[in-house]
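Removed: one protein chain of the complex. Kept in place: all other protein chains.
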Amino acid sequence: MKVTVNRKAHFNAAHRLYNADWTDARNATVFGKCANPNYHGHNYELIVSVKGEIHPETGFVMDMKVLKELIDVEIEEKFDHKNLNEEVEAFKTLNPTAENISVVIWNKLRLKIDENLELSITLYETPRNFVTYCGE
Amino acid sequence: MKVTVNRKAHFNAAHRLYNADWTDARNATVFGKCANPNYHGHNYELIVSVKGEIHPETGFVMDMKVLKELIDVEIEEKFDHKNLNEEVEAFKTLNPTAENISVVIWNKLRLKIDENLELSITLYETPRNFVTYCGE
Amino acid sequence: MKVTVNRKAHFNAAHRLYNADWTDARNATVFGKCANPNYHGHNYELIVSVKGEIHPETGFVMDMKVLKELIDVEIEEKFDHKNLNEEVEAFKTLNPTAENISVVIWNKLRLKIDENLELSITLYETPRNFVTYCGE
Amino acid sequence: MKVTVNRKAHFNAAHRLYNADWTDARNATVFGKCANPNYHGHNYELIVSVKGEIHPETGFVMDMKVLKELIDVEIEEKFDHKNLNEEVEAFKTLNPTAENISVVIWNKLRLKIDENLELSITLYETPRNFVTYCGE
Amino acid sequence: MKVTVNRKAHFNAAHRLYNADWTDARNATVFGKCANPNYHGHNYELIVSVKGEIHPETGFVMDMKVLKELIDVEIEEKFDHKNLNEEVEAFKTLNPTAENISVVIWNKLRLKIDENLELSITLYETPRNFVTYCGE
Partner (left out) sequence: MKVTVNRKAHFNAAHRLYNADWTDARNATVFGKCANPNYHGHNYELIVSVKGEIHPETGFVMDMKVLKELIDVEIEEKFDHKNLNEEVEAFKTLNPTAENISVVIWNKLRLKIDENLELSITLYETPRNFVTYCGE
C-alpha cells in the first residue's frame, strides 16, 4: 500500500544554454535567445515526489516538514537567486537545460532520502515548459 | 487503447494529526502545530482518475456526469464542512494525514466503480502538499 | 507616481460561522453547514497590497522582505494552524466570516505600516470565494 | 537516464457530443446539454509529453522550440477557433469527447515524433475535466 | 466600512464575432478567425463582485450561498452549454465580444441585487484575455 507524497518548492535563478565545445555561432543557432551571453532567468517551480509505505504510527510516508527542510537546504539554498552557470558547481561543465537541472536535483536528493522510498522530480522552467525525471 | 479520465472536486474540512496511543507531548513533537487540539483546516482539492477502454458508442471511458455525481455522494457529502477526526467514521481510529485520507477515499470509490476500470486518487491538502494513491 | 506592491501569504485554519445571540436553530438556518459546531476549515490565501511613492534610492515602495516578515509575525503566526473562533482573540466575539477576517487583518497591519502608504487586503477563503477590504 | 519533457499549448473550439446512429432523443438522454445541436465550446489546454534520453551535446530530450512548432502546425492550426464536428476531418465520423480528441491528437503527433521517444497527451476540456492518453 | 465579496462561476459556450451590418469579407478582416461562421467556443470564468457594508448580525455583505444561487439561475442556466449568438436573446442583435457579454451579465444581475450594493463583473474569455465592467 504505497502512497506518493509531493512537495512544491521554488527558486529564482539566471542561466544561459551553452555548449563550451561549440562556437558562439553554433550555440546561437541551436539555443537561440536562450544562448544570450548576458543570461536570462526563470522562476523555477519544483515538485519533489516520494513514494513508499505509510508508517502505521504516524500516517506519513515521509514527514512533509522534513522533506521541506531537505529541499530548502539541498536545493533552494544552493540554487535560489543564483546564476546557475556561474555559481552552481554541477553546471560549470553541464548545460543547465531543464532536463539536466532535474537530473542534478534528483541526484542531490537521492543521497539524502531513505533508499526504501522512490524519488521523482518535476521541474517547471516556465508555466508552459516542464520536465519529469525519476532516475530510470 | 486505454484513456484516463480525471475529475476535480473539493471539500473544506477541519482536522488535527494525532495518535491516540501517544502522549500529548509526543503528538506535539511529531506533528507540531498540526497536532493543535482545537483543530485547523484545509480546502482539499481532489482529483479522481479512472482508466479504461473508450466505449465505441459513447466515446466515454466513464460518463463524467456519473463520476461527478459519485464523488458528490460518496466523498463531498461525507467530508465537506466536516471535522474529519470527529465526524468521519474512518478517522475515529485512523490519523487523518493526507496519505490516510487518500487511501480512505480510494477504498470508498473502488467499491462503486466498475472493476474493469483502474482507479487512482490525487489529494491536495494545500497548494504545496499533495499525495497520490493508486491502490498498489 | 504611486505604485501598489502586493505580497501573497497563506494560513490554514479551522472556523465555524456562529452568532452567539442566536439559537442553534437560527445559526443552522442562516449559516447552513458553515455553522457545524465541530468546525470545518480552509487554506486562506491572503494578498496584502501597499500603495505609495517609489523611493528614488531603492526603487521600492516598501521592501517586500519587510512586508513578508510583517505578515509572518502579525498574521501567519497568529492565524496559521489555529481555530479562529477559539484561539484568535478578535473572533471570540466576532463571527469569523471572510468579511470580518479581512477587516481584522487590515486593522492589525494598518498599525504597523507607514501612514503614507495606502493598505488593502484580499482574502481567499476558497478559490471561488474571496473578499477585498481597503479601510473605507 | 530518461527524462520527460512537457509542453503546454491551447486551442479554443466549439463541439457537441453526438452519435449519428442514435435518435436525437437518445443523444439528449446520454449526452445531456453536451448534445445541444447549436454547439457549445471550450478553451482546451493541451500538454504534450515526450520521454527519452538526454542528448549529451544539447542537454535536450527534444528541443522545446521544435516541439512547440510541431504542436502549432499539427494541432493548433487545425483545431483552434474551429468547430470540431464540422471542420476537423477526424470528428466527422467520431464523437469529439475529450477521450477521442486525445487519441486523435496522439495519433497525429506520433507520426511526427522520433520513434525512440515515448509520447503521451493530457487534454483539459475544463479546469475540472481532463484526460490522459499514452498510446497503450 | 465596506467590503467587496467576490464569487467565481463559469460557463462553457460557443460563439462567433459578427456584425450583421457588414459583409462577410469585412467580418473576416476585422474579427479574423473569431468570425468563423461554424463557431468556436470558450470556458468562460466569471467573477461577480458585490461591495457594501457588513451586516452586524451575520458578518456578511451578502450571503455567498444566495449570490451563488443567483448566478446559477440568472447566468449559468442561460449561458452554459449554449451557443451565445443563437440561443441567448441579447446576442441576437449584439456582437458577443467579452466586453458586450460583461455588460449583459452586469445588467441582468443589477436587477436582482440590492441597490445599496455596488456591482462589478470580471469575465475571462481565455486565461490570457479578460474584461471588467462596473456599470460606469
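Going by the order they are written in, the chains are A, B, C, D and E; count residues from 1 in each one.
The rule we apply is simple: contacts are C-beta pairs under 8 Å (C-beta built on N, C-alpha and C of every residue); 3 or more make two chains touch, one makes a residue touch a chain.
For clarity, every value in this text was computed on a predicted model and none was experimentally measured.
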item: Neighbouring displayed chains - absent chain, whole complex; value: A, C, E
item: Residue of A:24, A:53, A:72 or A:86 touching the missing chain in the full complex; value: A:86
item: Hidden partner interface residues of subunit A, rising order; value: 10, 12-15, 33-34, 36, 38-43, 80-83, 86-87, 126-127
item: Hidden partner interface residues of subunit E, rising order; value: 17, 19, 21, 30, 32, 94-100, 102-103, 127-133, 136
item: For subunit C, residues in touch with the removed chain; value: 1-9, 49, 54, 57-61, 63-65
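Everything below uses one rule, namely that only the chains that are shown with their structure count from here on.
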item: Interface copy of A-D among A-B, D-E or B-C, judged by whether over half of the contact pairs recur; value: A-B
item: Pair joined by the larger number of C-beta contacts - B-D, D-E; value: D-E
item: Whole-Å gap separating subunit B and subunit C, where each centre is the average of the chain's CA atoms; value: 28
item: Averaged-CA centre spacing for the pair subunit E and subunit B, given as whole angstrom; value: 34
item: Residues within subunit B bordering two or more other chains; value: 127
item: Interchain pairs in contact, sorted by label; value: A-B, A-D, B-C, B-D, C-E, D-E
